[in-house]
Every structure is written in C-alpha cells, then in structure tokens.
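The complex is shown incomplete by one protein chain, all other protein chains being positioned as in the whole.
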Amino acid sequence: MRVNSLKPFPYEPGAPAPLRLRVKKEIRFGECDPMGVVWHGNYAQYFEEAREVFSRACGLGFDVLQRAGVVFPVKTLFFDYCKPLRYGREYIVEIVAHWSEAMRVNAEYFIFDQQEELCTRGFSVQLLVDVQGRLVLDAPPFYQEFKDNWAKGNFSGFQNTQRIF
Amino acid sequence: MRVNSLKPFPYEPGAPAPLRLRVKKEIRFGECDPMGVVWHGNYAQYFEEAREVFSRACGLGFDVLQRAGVVFPVKTLFFDYCKPLRYGREYIVEIVAHWSEAMRVNAEYFIFDQQEELCTRGFSVQLLVDVQGRLVLDAPPFYQEFKDNWAKGNFSGFQNTQRIF
Amino acid sequence: MRVNSLKPFPYEPGAPAPLRLRVKKEIRFGECDPMGVVWHGNYAQYFEEAREVFSRACGLGFDVLQRAGVVFPVKTLFFDYCKPLRYGREYIVEIVAHWSEAMRVNAEYFIFDQQEELCTRGFSVQLLVDVQGRLVLDAPPFYQEFKDNWAKGNFSGFQNTQRIF
Partner (left out) sequence: MRVNSLKPFPYEPGAPAPLRLRVKKEIRFGECDPMGVVWHGNYAQYFEEAREVFSRACGLGFDVLQRAGVVFPVKTLFFDYCKPLRYGREYIVEIVAHWSEAMRVNAEYFIFDQQEELCTRGFSVQLLVDVQGRLVLDAPPFYQEFKDNWAKGNFSGFQNTQRIF
C-alpha cells in the first residue's frame, strides 16, 4: 500500500461530501508519560472515542453490528505527532469520514489543543468482516441505510457541529 | 509524506545492514477487548517494548538520553493489522532498524503469534530533539558512537538473536 | 491498618459534612475485556477522573500543587466489584470526600450504571508529600484555604450537583 499520509483519501469527484464531527475531552493523568505529555500510544484511544461517537450517530454502533453478525475492525492506523498535549488541558478530536464505494470506513483524525493548534493527525481504515473474519461482500441492510443516508445528505446535521461531552 | 507502508524504508546501496532483534512476551488479559483479541491500540505498547530492548542494547537507553539532554519522541507510527492475537498465547515482536544518515531511527515491526504467523506489521520514525523540542542537528557523542558501532558491524551479535524475557 | 471497607471513613461528630460530586462518562471499547465488561483494573482511571474534577473544583488542581512543590499521591486504594459495566453504556462516578484533620484526602467512590445500580465501590487515601517524598507536616496556604472553604460550607454548591462532561 502506497499512502500519501497528508492526503490519505483523495476526494473523488461526484462523491458525497465528507462527514465531520468533533469531540471535546479532558486529558487523564494516567494517560501522560514521564515527559508530562500524553503518551503517544494513547492517541489510539482518542481516535477511537471520536470514531465511536461518529459510529453511533450514523447507525453503525456496536449493538447494530452485533445484531447483524459483523464487526468493523481497524485494518490500518497511522499517526503523525506534531505537538505534544500537556496534562491539565482539554483536547478536541475531529473525525472526518470520507466516502468509499467499498464496505469500509476511511477516516482522518485531527487532534487539537485548547488553542486549536494541531497536535496529532492520522487516519484509519476499517473493513467490514463477519464473525469468522471473512470480508463482507454484500452490504447488510444497516450498512446500505448508512450509505443511503450519507448520499442523501441526512447526516449534514452534525457535519459542522461540535459535540461536547 | 508519501509512504509505501509495505516498504517504508527502502535500502540504500552501501548502507550498513539493518539491525534485527526479537522479543517474546505473554499477552495480558487486560490488553484484550470484547472480541477476545488484543485491542488494536495496545500494539503501540508491543512496538515500544521491542524498541526499548533494542535501544538499551545499542546504547540509546532513556538514562543515556536524559544525561545528554535529549529525547527521541515518536514522530510517525503506522500499523497494519493482518491477523488478531488471541488471549492466552505468547507473541513475538521483531524490530528491524534501518540505517539513516539523519538523526532519526527508522524502525519496522513484525508481530508474530506462536505459530510464527504474521499478525501485525508497522513502522515508526523517531527524531532526536532537545528538551525544548527543537531538532538536534549535530550528533551528540552517544549518538555518533551508536552510528559508528553500527557501521563497524559491532551490533551484529544480536542481529539474528531471539531475546526472550 | 484495619479497615471496614463498607464504612472506611466513619463520620466524626462536629466535622464538616462530606463533599459529593458526580461525573458521567461513556465507556471506551478499549477499556473492556474479553468478558465484554470493563476490565477491573480500569476502574482506577474512573476513580481518578472523578477525583480530578473534584480536586480542580476545590483548588487542589495539579498546577496548584506543582507551584507549591507538593504532590498528592495515592497511598491506599480499594475496590469492591458488585456488578460489571457492559460496553456501550454510560457510567456515573460519585466521589465523596470525608473531612480529615490531617493533610490527607479520604475519598469514597461509587460507580453506577445507567439504571443507577451500584456497580463498583471503593475508596482512596491520598497523603500530601513534598517532591522528595517526605510527608508535609505544615499545611501550605492553598491547603489551608481548601480546608477553610470546606469548613465554612463554601463548596456546598457542588455538593448535590451532577456534573456531566
């Protein structure tokens, strides 16, 4: 796989616009390392938190997948660390999901500090597989609904919304 | 940054051979997720464990860096998940460090299960910075020594060694 | 130390009333174990989150302590697990701080699920020490202020408040 990590998912003309959602959180003491900053490995949790809020908002929550007998494991994950996050502050995770014709979710992440400076960026690719770990080739109903909603612009409500919780 | 994630650090003719080291560990229960497999975010710990054994073996341990007033933060990190690791088993992390003329450590990682099947691969780039976070441009003595040793083949001892701990 | 874990800090007649604060959070996928429930070791994070919100609300934040050259490490910690928390739900952590004449914070914790059923309870004792790890015997100004405010009832505002974030 060749990847341009600054533009991992180039926009395809005619595709529905990316979906965008922001989550604001406080850094936990136990997430920081001896340098006084968030330990680099903990950003996987930060990405996942935003992805989960996004998933539930789009009808792709864990319970929905479980009923359909499928899972959405992370296949690839990338981090580019630009500026450390110090303990005692809040951070914002912005997830940007890019349209794909395949049964995968391509997402970019941007983590900002309280001054809205970019601290970490990255991306993930998730693939839909069944419980035996085989790629799902036909879209299950819940997934078709998700894509239809996206194509029709039904998720535009949270596209520019900052959700704080 | 454009990256070929299957070959992130192409070999440059004339460069010293890559350094290779293996670490064998047991999966902790608390590292596994509701799917019964190692949670994808925990592989950052697994990579770091191998990197630390490697660093100490090469004279790049945390104490050495601290005395020199520098740190070696992770700048980029990539994971490609191929096969999940199940709880109750051991795993092997193989780190392969690639020569670079710059003051950076380019490392690939390969995680295997007990059957020596590849489960996760990835890479990291670390940059040498001072405590103010500025890039170090002149090699500190400990670092020059590390590169000299590598160039002279002094680390060949552990190149094919499996260290179990 | 002998402890009655159901009543670790018995009320002393005449002491200011305990302080009480609630924090509501969502369970992270990576915090759950192969049983599909929050891994028991992760409750230390949940307790700490409530303790940090409480500390900041009382003028005992990490930055205040750092300026005073002291820390407030956890000396003892206890957990009693009553009912597991399942992934996909929210939880509430209630912290109840009990008055002490000494320079220590005695806190109880109660974790509830969305149905307000008790899932985990426990307590912690924190002792004020200087950076060399020696017990602080004279109250620093910030700490005296904290106790004065408590004694005067100045924290009553958040005593029955549920803070959601």
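Just so it is clear, A, B and C label the chains in written order, and each chain counts residues from 1 on its own.
As a convention for this text, a contact is a pair of C-beta atoms (placed from the backbone, for glycine too) under 8 Å apart; a residue touches a chain by one contact, two chains touch by 3 or more.
Computed from a predicted model, the values in this text were never measured in an experiment.
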>> Let's see if you follow the contact definition: name the visible chains touching the chain that is missing.
In response: A, B, C
> Residues of chain C in contact with the chain that isn't shown?
Replying inline: 1-6, 35, 40-42, 44-45, 48, 71, 73-81, 84, 133
> For chain A, which residues reach the chain that was dropped from this view?
Replying inline: 29-30, 32-36, 39, 41-42, 87
> Touching the missing chain, which residues of chain B?
Replying inline: 26, 28-30, 44-45, 48-49, 52, 61-63, 87-88, 164-165
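The rule is short, and it goes like this: only the chains that are shown with their structure count from here on.
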> Using the average of all C-alpha atoms in each chain as its centre, how far is it in Å between chain A and chain B?
Replying inline: 26
> chain A to chain C: how many Å between their CA centres?
Replying inline: 32
>> Using Cα averages as centroids, what's the distance between chain B and chain C in whole Å?
In response: 38
> For chain C, what residues touch not just one other chain but two or more?
Replying inline: 29-30, 87
